[in-house]
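Here the complex is missing a single protein chain, while all its other protein chains stay put.
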Amino acid sequence: MHFGSDNTSGVAPEILEALARANAGYVPSYGADALTERVEERLADLFETTLSVFLVGTGTAANSLGLAAIVRSHEAIFCHEASHIYWDECGAPEFFCGGAKLMPVAGELGKLQPDALRHALSFIRPGFHHQAQPAALSLSQLTEFGTAYRPAEIATLSAVARERGMAVHMDGARFSNAVVSTGASPAELTWKSGVDVLSFGASKNGAMGVEAVIVFDPDLVGDLPSLRKRSGQLFSKGRFLAAQMDAYLEGDLWRRHAIHANAMAGQLEEGLRDIPGVEISYPVEGNEVFCVLPDELDRRLKEAGAVYHPWHAPGDTMPGDKVRFVTSFATRPEDVDTLLEIARN
Amino acid sequence: MHFGSDNTSGVAPEILEALARANAGYVPSYGADALTERVEERLADLFETTLSVFLVGTGTAANSLGLAAIVRSHEAIFCHEASHIYWDECGAPEFFCGGAKLMPVAGELGKLQPDALRHALSFIRPGFHHQAQPAALSLSQLTEFGTAYRPAEIATLSAVARERGMAVHMDGARFSNAVVSTGASPAELTWKSGVDVLSFGASKNGAMGVEAVIVFDPDLVGDLPSLRKRSGQLFSKGRFLAAQMDAYLEGDLWRRHAIHANAMAGQLEEGLRDIPGVEISYPVEGNEVFCVLPDELDRRLKEAGAVYHPWHAPGDTMPGDKVRFVTSFATRPEDVDTLLEIARN
Amino acid sequence: MHFGSDNTSGVAPEILEALARANAGYVPSYGADALTERVEERLADLFETTLSVFLVGTGTAANSLGLAAIVRSHEAIFCHEASHIYWDECGAPEFFCGGAKLMPVAGELGKLQPDALRHALSFIRPGFHHQAQPAALSLSQLTEFGTAYRPAEIATLSAVARERGMAVHMDGARFSNAVVSTGASPAELTWKSGVDVLSFGASKNGAMGVEAVIVFDPDLVGDLPSLRKRSGQLFSKGRFLAAQMDAYLEGDLWRRHAIHANAMAGQLEEGLRDIPGVEISYPVEGNEVFCVLPDELDRRLKEAGAVYHPWHAPGDTMPGDKVRFVTSFATRPEDVDTLLEIARN
Partner (left out) sequence: MHFGSDNTSGVAPEILEALARANAGYVPSYGADALTERVEERLADLFETTLSVFLVGTGTAANSLGLAAIVRSHEAIFCHEASHIYWDECGAPEFFCGGAKLMPVAGELGKLQPDALRHALSFIRPGFHHQAQPAALSLSQLTEFGTAYRPAEIATLSAVARERGMAVHMDGARFSNAVVSTGASPAELTWKSGVDVLSFGASKNGAMGVEAVIVFDPDLVGDLPSLRKRSGQLFSKGRFLAAQMDAYLEGDLWRRHAIHANAMAGQLEEGLRDIPGVEISYPVEGNEVFCVLPDELDRRLKEAGAVYHPWHAPGDTMPGDKVRFVTSFATRPEDVDTLLEIARN
């Protein structure tokens, strides 16, 4: 009964096999291999547009490099006040961007609202050199509250960003879950709605350790090749990052994983709703269920070996002390059932 | 009728004369001169303790270097959501601190409140390497709303900071005005209340261009000598920074200037209160008056040549569009009177 | 006939199998797993001392983080003028160290000499804040010229560093090859000779993508946990870095690989020596052979499909345009024989 995070599970067998397959013979290092090229083609197909891809090893690096492509050291990045890049990267975006500012903005259920964003921006006078000028808007998909932005929401926020000359970044650590939950296409959730740079996450959804920085506008690639090398994210045996991503894209494995993980979260939510004293805190729009558990139930689940963690986020307006359950490609229906059975007793 | 800022006025004659006096002969460069030494002694007397002094040319540099003494690149600085270091330094503190984060916290009238600070800190787990750990609390004295922290308020906030192992920095661009307005001693407003590093401002209060980074705890001096050089703030002819500060301290010139500037603000506030339609927005505890002016009055004052600017600050809960009047050592009572006369017609 | 680099080969089967084995079940993420712990124990055994280990994904990151542990932003790192960290990391050490300086020093055959190091250091006055003070000496093992430092050489250079209060870093991308070639123990080549921090390379010697930053002095660990996270090198599914390193250490796989790679280089060198017109440029003390090839021979080898690259290094005092052949764990004796046969015709 492991619901602690989507990164405590292992790797999908398809991806492990791809690593073994990629091991044959000598191939050029540092991403000059054929698999890396194929990944770029697959992603261009998936997103229905030309794009540039930079594979890296961690989500921290993907977000930080993506932001570094569009933000200079003396500029500002606007993000939700609970966002992962603001709280949980130990200042990595600031580091990769040479000391740029992250400026948090409040918003219900983990989502930025256009008016709040516009209000925050109103405190920065355009062209005024005393202030870090806004250069990027960063959206988390899923949000930290497990909710998903719809294309129209993204488009509206992007439009506010455009008014101020900002580029739009998306932290897509759980992008796949949002695609499945919203029913929108990858293109609709990104460049068709104004997103310029996407961290396309794979590690949380069945890969071993690979994320793609996807740049939709070729003019924004800028110094990324140098910045990736300089930040220690250009892997010598690059074929093994590519092999993971290739298998992840092959036959829409990413989507099948997300469908499963979201379904597991749905099954869990449904079951928990019926249990007296449990309060589901936010809409379940991906693979995360946030809820308030009665103390006695919490104790009972823990004693039975269930793994999940307390949740405490800035800007949370819902009552109660919350916990978070995360499902993944590896979650089995029977694990959910077992947990719910224990909970029901 | 110049009320736009306290840095549009010139330099006090005592300070100009000191520059001329300091010009005699050859003296060692880079701060190894006797005047610099005397400044250190004068500041030690004024603050009633041993301390280390680093003279620099601007307030931006003073704040940023002071923070760099106590914050490492992967750490966080907590400050008020309207603070100057957060909005108006073009990311200088982040730059000097190697990419550290500034984390804004809300609070009435420009002041941080202990509970809000504690709440903000609650989102960072001590020792958790995924999060930028809190390293410094920065307080603005005066605040951006023209209010002044009392020693007890500072002590309470410092205690919250200490609980988390944070050092306390004070942006004292208008420290002199706060000393005068609170009636507390420089010592009471700083190290006796837990402040570790102070930017002791002089430029806004009659100097030409000098500020002192004062470090009360010798263990916190750390790399400051190198950081000052490396940031281009070690002046070759250091005697001329020292001469300014020396004259500023001589005979409590700083205090006399602040008494005057505060009195001018008081005279202005008193007069404005009596004018129909004018709303004084925040308590006047220094040399700044914030208020709402009727449109017609605003137009009339501007036409008469009065200089002052609109004011728009994050977290402002008072109604109305505000303007800010700033007085200084150079403000003449007759300037205030003239303005009030025009306003009364 | 692939002699272009030791990173165009794939992964050792033992390491691939270890990845599959590590895939079972749920384990804590971010390096809190049992395999990571076992790696630390194995490395402590191998190096015959207590030590701290930080696994990362690339050699660039390992070197840069290792240096960041011992160098502050305003300090200097001394290294050989041809060193990889100076020329081939796109400024990564400077980036991770917050802008520290790399200061190159000349030396025959890729090795620093104590006198040259002392001379270079003589231009920096101890404690003089106008100069970036020396904080680290970085040695490459193997050097860029394929030579290996002996323990006594390292000890002598470390002693010069100690005189100036500098710590000693070793870029051990090809550390295994040096262990085999010198016959010295890992301990003798590192902490027993004064090395404080080692990048223990695995990727070039049969792993997929893992390197260990090893800190011998616990007082030097400092901010490394935060710096690793902040630089995007804390992998969520850390078990897969650990699994690689664990298999690399199991049964001395690292040593067996290096013995093989060095032997292949020796076989290649021996064969090339007998070919008219070929000049071996530097002593072969690892898995690299540098030589001057007659133009005709060069053309013939290339046409036959041999892969190797031109070599052009600062401070090279040997005559002629050179090429570099690199062998690896994957080089087969018959590949060397084939190349030599073609060369002999």
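As written, the chain order gives the labels A, B and C, with residue 1 at the start of each chain.
The definition used in the following text is that contacts are C-beta pairs under 8 Å (C-beta built on N, C-alpha and C of every residue); 3 or more make two chains touch, one makes a residue touch a chain.
Just so we're clear, the structure is a prediction, and the values are computed from it rather than from any experiment.
Within the set B:Leu43, B:Ala92 or B:Val105, the residue that contacts the chain not displayed is B:Ala92. Among A:Leu139, A:Val160, A:Leu234 or A:Leu301, the one in contact with the hidden chain is A:Leu234. From the set B:Lys101, B:Lys204 or B:His260, the residue in touch with the chain omitted from the display is B:Lys204, counting the whole complex. Listed by residue number, the positions of chain A touching the unshown chain are 30, 72-74, 98-99, 129-130, 133, 223, 225-230, 234. Within the complete assembly, residues 2, 4-5, 7-11, 16, 19-20, 22-30, 56-62, 64-65, 89-92, 95-96, 203-204, 208-209, 226, 229-237, 239-241, 307, 330 of chain B touch the chain that is not shown. Although one chain is not drawn, its touching partners on chain C can still be listed: residues 73-76, 87-91, 94-95, 97-102, 104, 120, 122-124, 129-132, 312-314.
Criterion: only the chains that are shown with their structure count from here on.
Closest to the middle of the protein, by Cα centroid, lies chain A.
Ranked by distance of CA centroids from chain A, the top chain is B. For the pair chain A and chain B, the distance between mean C-alpha positions equals 41 Å. Here the CA centre of chain B is 50 Å from the CA centre of chain C. Chain C has its Cα centroid 34 Å from the Cα centroid of chain A. For chain C, residues that reach two or more other chains under the stated contact definition are 30, 226, 229-230, 234.
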